[in-house]
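For this view, one protein chain was removed and the others were kept in their places.
Labels for the chains are A, B and C, by order of writing; each one numbers its residues from 1.
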Amino acid sequence: MTEQHRHARPKSPQELRAAALETVLIEKGLASTDAIDALVDAFEQEIGPQNGARMVARAWVDPAYRERLLRDAAGAAAELGFGGAEGDHMRAVENTPDVHNVIVCTLCSCYPWPVLGIPPVWYKSPPYRARVVREPRAVLTEFGLELGPDVEVRVWDSSAELRYIVLPMRPEGTDGMSEEELAELVTRDCMIGVAVPRVGAAA
Amino acid sequence: MTEQHRHARPKSPQELRAAALETVLIEKGLASTDAIDALVDAFEQEIGPQNGARMVARAWVDPAYRERLLRDAAGAAAELGFGGAEGDHMRAVENTPDVHNVIVCTLCSCYPWPVLGIPPVWYKSPPYRARVVREPRAVLTEFGLELGPDVEVRVWDSSAELRYIVLPMRPEGTDGMSEEELAELVTRDCMIGVAVPRVGAAA
Amino acid sequence: MDGMHDLGGRQGFGRVEAERDEPPFHEPWEGRVHGMSETAEVGPGFRHAIERMEPAAYLTTSYYEHWLESIETRGVEHGVFTREELAAAAGRIAAGEPVPQRSDPEAAVAARAMLRPRPKSTYTAAPPRHAVGDRVTVVRVLPSGHTRCPGYLRGAQGVVERVHAPMPLLDVFESQDGRVQPEAWYTVAFAADTLWEVERPGHTVLVDLWESHLEAT
Partner (left out) sequence: MDGMHDLGGRQGFGRVEAERDEPPFHEPWEGRVHGMSETAEVGPGFRHAIERMEPAAYLTTSYYEHWLESIETRGVEHGVFTREELAAAAGRIAAGEPVPQRSDPEAAVAARAMLRPRPKSTYTAAPPRHAVGDRVTVVRVLPSGHTRCPGYLRGAQGVVERVHAPMPLLDVFESQDGRVQPEAWYTVAFAADTLWEVERPGHTVLVDLWESHLEAT
């Protein structure tokens, strides 16, 4: 897919730097075109928040899976074929009527790749990382999420080795839905904790 | 002095912003050209490290003045006619064979204007403010000042209301010098604490 | 507040670059900004307006741009002028109009007098709670607004080196609401190796702090 790009002249200083680096690594035998391609393709084609959404929907319909997810999220992900780098250790944290969870990495941009894919730019941005640990309600309001004053907000700063995913509450009015239909309600933002699933509002 | 400048078209965005601000303040009667001129002239013509140098030289030749300077630096400055904004409260800290003092303001750029004038850009710069409280010896080395391992370095972070000036040690080989000659050895950097007076090395 | 201005102990900065024979002002506009800042009344909060700057903007602009920003921000926030008035004036200047002149000899005299010895205000307050030699601990929760306590001292233990006569707590004084809360204040000495992993031999960091910043250890 990149044949075209790698033969065109770089359009930005970043693109030039990246191309120069790839050139040096390839010429030294330290990188291979197809290994890089394989990773790009994986994130562009296969790995993304649809994976996490399947886990959430499964947990909503299958109480035993929900238990396994909350006890060992990496194991529960592996059951559906998801796992690997940035997801060897995972933990799912469950929203309840009394507790709302939000995920951040203040020091870096740690994120559970195998189940949520590449983090969005805002998740990696200084404003989110600086503010959400200190004033989560203000940040959530900017995302359109207003929580009741009695809800405890738990902000998980995942700067170590455990990657977090939020297990949202199943919304009202979804009783007749299939697991696949439920999964469509579960957006990336719901699993980061800056949104909650809404019927008819999925991405 | 600024007639010429204020009639020329601004050369930079900052100059334009400053000229626009002055225009608005003058038109609203909140600023006057000659009050601004008076302050600019004061710092360009009269107030600078030569004031502090006179105090240091006086302290070197007059033990009673040295005592007053160490007890009440603002009072000792006033004896020579120096004082006012950013110098209403001052403290002189004395270098000895065992103690070397360095001044910084980590939060802002607090500095004893009446005796040292306008601070140099490096004093106001993030590298100095960030580093000198944490690794003063590394910073002093960059200024060419190597202290013995037994010397205690005291870094004064003057972020509150007291402004500091270092009273350096009188260098060797200055026995025959007059107070005026001594004052010429005392550079601004000596009174900040990133240098020490040296015979034949004054600014 | 944990703004970008709170630089003490932050890592990653490069060498301190000193300029030889540096003038007080590098460009005439810097002197004008200095003069305006000291003589034009645009409301309180000089430092806090700078502290609130967006961090990348703070780091990539110069000292006198910070001052310019402070005058503009306060003038607008205190209703002294509007952004539109500044923009309109900038348009006229850019089109070649000169900055207007206004003479006020009394103001010029007063401005110069600011840089001469002048009487100090004195304040009364409760007697100081700490004495020279006392061990004190800096409070851990610092104000989210303006404060004179650097963040690197949060929760740190030090020793009182000097006790000063009461002064208004500037955390409050600069907060733009007119409150004045005089308190005893102190110079407190901190062993650097209790603040950070530091070079050997260790050094001492001395900071002036108000009673509100301290608790007894």
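Going forward, a contact is a pair of C-beta atoms (placed from the backbone, for glycine too) under 8 Å apart; a residue touches a chain by one contact, two chains touch by 3 or more.
Note that the coordinates shown come from a computational prediction; the quantities given were computed from them, not determined experimentally.
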Residue among A:Gln50, A:Ser159 or A:Thr174 touching the omitted chain: A:Ser159
Residue touching the undisplayed chain, where the options are A:Leu69, A:Ala92, A:Val139 or A:Val166: A:Val139
Interface residues of chain A (partner: the chain not displayed): 2, 5-7, 9-10, 12, 14-40, 42-44, 47-48, 74, 77-78, 81-85, 88-89, 104, 106-109, 113-114, 117-118, 120-122, 124-139, 142-143, 149-150, 152-162, 203
Touch residues of chain C, complete complex, unshown partner: 1-4, 9-14, 51-56, 58-60, 140-144, 154-156, 193-198
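Simple rule for what comes next: only the chains that are shown with their structure count from here on.
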Geometric centre: closest chain by C-alpha means: C
Longest centre-to-centre distance from chain C, chain (CA-based): A
Centre-to-centre distance between chain C and chain A (centres being mean Cα positions), rounded to whole Å: 42
Where chain B touches two or more other chains at once, by residue number: none
Of all residues in chain C, the ones touching two or more other chains: none
